[in-house]
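The structure appears below as structure tokens.
Only one protein chain is missing; all other protein chains are in place.
After this line comes chain A, so read on.
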Amino acid sequence: MPSLKKKIIVNSIVGLVFLAILIWAGLALSRPTQTKTSDNQTTIETDEWSRIKKSKQITIGLDDTFVPMGFRDKNGKLVGFDVDMANAVFKSMGIKVKWQPIDWSMKETELNTGNIDAIWNGYTITAARKKQVAFSTPYHKATQVLVTLKKNNINSFADMKDKVLGDQTASSGDEGFNKYPKVLKQYVKDNTVVGYDTFDKAFNDLNAGRIDGLLIDEDYARYYVAHQSNPNDYTVTVGDFPTDHTGVGFRKSDKSLRKAVDKELAIFEKDGRLQKLSTKWFGK
């Protein structure tokens, strides 16, 4: 056992050092983040366009399970509508796209901390997201549909009365469900929805009969139904949800980048390349 004197000395040194660290951390936290914009992961509030143009590389975040927008084929290569679009758009600007897989619920955090420069992955434009992210002009539109099993004979949103509904947590369908309670929420059981982390799991529960309906983006609904062993077992019901517009998400400060992408998107729409990709991935 150390002597009492030694104990007092060591205890006070350790205590003081700990206190100093606490105070330092407190000061670091209370200081505004703008002072550290040089650091690439702190909240970025400057225009990054010059850096992207100079390095000829942009990092785009995507959920690589999101069929048919961006996912991996059997060889592990990233494919999909948005992957094709983004690669083509930036190629015409001479910029290479570096795809960074992210967790979808963390997408805005990834963007605003600068880990990624854009979200381009079936990203629906909503009012809530507009508060955090600046969107490009919409380049694709789709609505939220209800997928049910044909044998349950659900042919309108009203038929979902007291039935169990599922969706993907934090998806735009999820947001619409709560924003327009008159459309679907008023009918479903307990006025609530079962949230899944990915749509394939929700589809499995639909097949297993644990949910009666699935609120889902129509592009994915069509892809999934087409890939089922028996596509005729499903009913896809289009209801009164407003049409969703898909855009590319940028940091609000990245005005030049957004303008450059908007310009390219307009060209793609005009010369038919957008339609060609749409036909390739959605069949329409």
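Assume contacts are C-beta pairs under 8 Å (C-beta built on N, C-alpha and C of every residue); 3 or more make two chains touch, one makes a residue touch a chain; residues count from 1.
Just so it is clear, contacts and distances are computed from a predicted model.
Name of the non-displayed chain as stated in its UniProt record, restricted to "Secreted protein", "Insulinase family protein", "Amino acid ABC transporter permease" or "Acetoin:2,6-dichlorophenolindophenol oxidoreductase subunit alpha": "Amino acid ABC transporter permease".
When the omitted chain is restored, the residue from A:S55, A:Q228 or A:T243 that touches it is A:Q228. Here the missing chain is touched by one residue of A:M93, A:M106, A:L149 or A:A170, and it is A:M106.
For the options A:E45, A:D200, A:D240 or A:D271, the residue in contact with the chain missing from this view is A:D200. Chain A residues in contact with the hidden partner, per the touch definition given at the top, are 1-2, 7, 10-11, 14-15, 18, 28-29, 33, 36, 39-43, 61, 64-67, 71-76, 100-103, 106, 109-110, 113, 115, 198-200, 203-204, 224, 227-228.
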